Structure formats: structure tokens, C-alpha cells
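Take this structure first; my questions come after.
The complex appears here minus one protein chain, its other protein chains still in place.
And then chain A:
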Amino acid sequence: MNEFILILPTLIVLVGALVLMLLSMYEKISTKTNIVATSLFLVLALVFSLINISSSYSVQAYEGFLHNVLTFDSFSNFFNTILILGTLLTVLIGESYFRNRDYFKGEFFSLILFALFGMMILTQSNELITAFIALEIASFAVYIMVGFNQDNSKRIEALFKYLVLGAFVGAFFLLGLVLVYGAVVSTSFTDIKVYIDNASVNDLVLVYIGLTLILFTFLFKIAAFPFQSWLLDVYQGAPMIVTAFMASTFKISIFAFFLRLIIDTISPIFDFWDGLLTIVVLVTLVIGTWLAITQEKVKRMLAASSIVHTGYILMAFVALTYENTQIANIDVSHSIMFYLLAYMLAALGSFGLISQINSKSVIRVTFSDFNGLAKQRPFYALMLTIFLLSLAGIPGTIGFIGKLYVFTETIKAGYILIAILAIIATIISIYYYFRLIAAMYFYDAKDECEIQNFNEKNISNYAVAFIAIATVIGGIGSAIIFFIPTLSIDTITNLTNIAIQSLFIK
């Protein structure tokens, strides 16, 4: 296989980021041009990542040049495709939001591409230092993006909270890395794996401590207990569209990296963290649910509910078990990947649509601000309903299939109590999601929330509609509507299967 094609998507994104950075010096270039340029780079990268999506491979391209720090395999390609798609959709949905706010200058688009670049490197990294650098590239870009909203007095608080805590927790990663290095004398995943396979229990102490510290960074970035406290304020202070990006795309890259680390490298000792992770899952579900039902602002409710979804995904992580030199139930990882895709669509859709609604002059913040939206903008209300139903896991949406996979696998692995608690969290989630649907459909709109001058035909609306359709098709698939050929649910499952298999090609 031509090695150059493999690195092309990452390269295109990097070049795009640099080009846009240079262009941002010229004030005259309009936001529209920036959006078009960004989208073009992303589409190009997407095309090249899609070429290899259904083939199984694992290549360390340009060994002499890259020193094996990056692995290009179906796994990273699968996630890169999702990440590029997520970024592209973020830019497209944000189109009217960006254009209605002066502060989104050229830099912003350069930053979002840098963030994407960092995330792509993260999913491809084959050793810890590269992973750390990639994580920081992505994180720093996101830190700045969080602070972009000059209209919001909360942005300083959000930015600093995230920056300081993020940098602090990043230090844990470094410390963990050092400890692992201390034991293994290498940071390469391959070496770590060999060391773990051959080491006695006493030799592993440093590795355990080091990896636990790295796990903390992971938990922080995905906002699991006990590191969830930053999330509400940061999501609240960030521009809506950046929140969408963080909740969906950024989170996925972190999960992707750790999925690789767990399945590929530390699987023999991963069960060590089961007890810890079980507690993390349980408390994350409880806290996330509690936060979600107590919020009055829709954005904060969605942010809090993203903690609950983190809990569901972590639940599947707990379900991964190791037996006889390999992960016994590899199907769990398919379910995690499917769920990530499902959550990305729903989160991007819901956050993006709300940003879209907010991008006009009238701001809708609390539940009651959304009253009567269905009468004013039936299509917005319908689409938001689809996303909320998907988040709640109602049949007919991709969220249901995602839940189906994750719950089946969790039960199969024997964690029935966690599954029961997660079901209870789901029942409660129906309350806060349906409350928003109720607000949109069952009340009359407030006078001050009347919408004027709504432009129906812009790119953002088409992007949201696209996600809504994908959400429904992902939940129904081709079998039920068998007289209309569409992508079936199994196609996605097969892709995840190919992606996971590539981790074991050596």
C-alpha cells in the first residue's frame, strides 16, 4: 500500500492549519472565505481517509523519518474519519453562528484544524511522549477556542478553569510517563507490552502507578468522576459551537487513544483497574444524572448529560476482560466505538442546533426560553427532538442501537448491577430530555423570544438536517426500510470490527 496515501489526511489537516494561520494575518479575508477554505481542506482529508476505511492494515509509515512514533492502521483511520467528519460538521453547523459574531476571525479556523491535527496524531501515536504532545496540541487549541467568546463575561472563568486544571492534570500524564519509563526504559507501546508480558508482579509496581496517573488525565479529559467539576462552567463559558466540538469530537479522540492503549498495550493488566473504574462509573452516572436534573439552562443540562454518557461508555470499558493472552470479549470495543459515533451525532446535532437557534439575535438559554419553538420553527423543533430522543436512547434513533450494544456487552461481561444503575440513569434521563421536548411543543412562546428574519436556507441548516437524517438512519438501518437501500447498521459494526482487528496485526 502506498504509504503516502496513509499519511495524507493528517498532512492535509496540518497544511490547512498552517495555511489558515498565515491567511489570518489578512484582515480582509471574510469569515465566509475562511469557512469555505477550512471545509475544503476537511473534505479533502475526509476523502483520503475514506479510501482506506474498509481495508485492514497496520503500517508504520516512513520508519526512518518518523521513528515508529506513529502507527497508521485501520483503527486510527476509523477514528480519524469520524474526527474529520465531526470537525467538518462543526464548521458547517457553525457557519451562521460564526458569521453573526465578529470575534470569529481567521485564527479560529486555524485553531480548529490544529486541534483536529492534534487529535489525529493522538489516535495514531504509538508511544507515550508523542501521545502527550498530541494531546497538548489539541488541548491548547481547545483552551483558546474556549476563550473566544468576547460577549460572554464567563469566558475568563471558563478559560482559566480549563487551562489551569488541564495543565495540572497534564502533569500527571507526564509523571506517569516518567514512572513507566523508569520501569520499561522505553515509552513505545510495543516495548511496554513486551515488558508487561514478561514482568513479575514486583516489577510492575511502577507501571501500575504510572498508568494510574495517566488514567487520571484520561478521566479528566472525558470529565468522569472525580474530575467532572470543571465541565459545567467550561461548557457554559465556551461559545456554543466550541462546546459542541468539545463534547463530541474532542472527547472521541481521547477515548480512541485509551482504547488503543488498553486493547493493544496494557490488556494483560487492565483488569487491575476494574474496581476503581466501577466506582468511577457508578459515581459518574449518579453525579451526572443529579447535575442534569437540577439545571435550568439547556446548555448546562446537555453538558451535564454528557457526563452521564461518559458513564455509559466507561461502563463498557469496565466490561473489557482479559483472558488467555488476549481481550476475551473484543465485541465490547465495537460497542464502544459504535456508541462514540452515535453520541457524536446526537451531541453535535443538539449543541449545534441550539447554537444555530442562538446565532440569531434572540438568545434562548433556559428551558422556558424554548417554549413554543415548535410553533415558530417546527423543523428546528423536530430536529432537536430527534437528537434528544437519540440521547435518551429511544428506538428509531442511533442512540438506541448504541445503548443496545453497550448494555448487551456489559451484561454479557457479567456487570449486571452497573447495567441496572445505568438503566435507572436512563429512566431519569427521559425526564430531562423530554422536559425540553415538552417545552418546545406544549407551551406558547414568550414574546421576547419571537424570532424574526430567520434565514431558512443556509448551510448550517442543511448540516443539521444531515445529522438528523443520519441519526434516524443509524437507528433504523436498511433492514426495516428494506425497499429503500441505505447504509445498514451492520456496515458500521463491520467497520469497527476491521478497525479493531488491525490492532492485532503485528
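By definition in this document, a residue touches a chain if its C-beta (ideal position, glycine included) is under 8 Å from a C-beta of that chain, and two chains touch if they have at least 3 such contacts; residues count from 1.
Operating definition for what follows: contacts and distances are computed from a predicted model.
> So one subunit is absent here. Using its UniProt record, which name fits best from "Protein HflK", "Spermidine/putrescine transport system substrate-binding protein", "SCO6045-like C-terminal domain-containing protein" or "NADH:quinone oxidoreductase I, membrane subunit M"?
Result for the unshown chain: "NADH:quinone oxidoreductase I, membrane subunit M".
> Looking at the full complex, which residue from A:226, A:275 or A:395 touches the chain that isn't shown here?
A:395
> Which of A:147, A:288, A:349 or A:477 sits in contact with the chain that's absent?
Checking each option in A:147, A:288, A:349 or A:477, the one touching the absent chain turns out to be A:477.
> For a quick check of understanding: of A:66, A:133, A:286 or A:411, which residue touches the chain that isn't displayed?
Of these options, the touching residue for the absent chain is A:411.
> Which listed residue, A:272, A:434, A:466 or A:504, touches the chain dropped from view?
A:434
> Contact with the hidden chain only, please: which chain A residues?
334, 382, 389, 394-396, 400-401, 404-405, 407-408, 411-412, 416, 419-420, 423, 426-427, 430-431, 434-435, 437-438, 441-443, 477, 479-483, 489-490, 493-494
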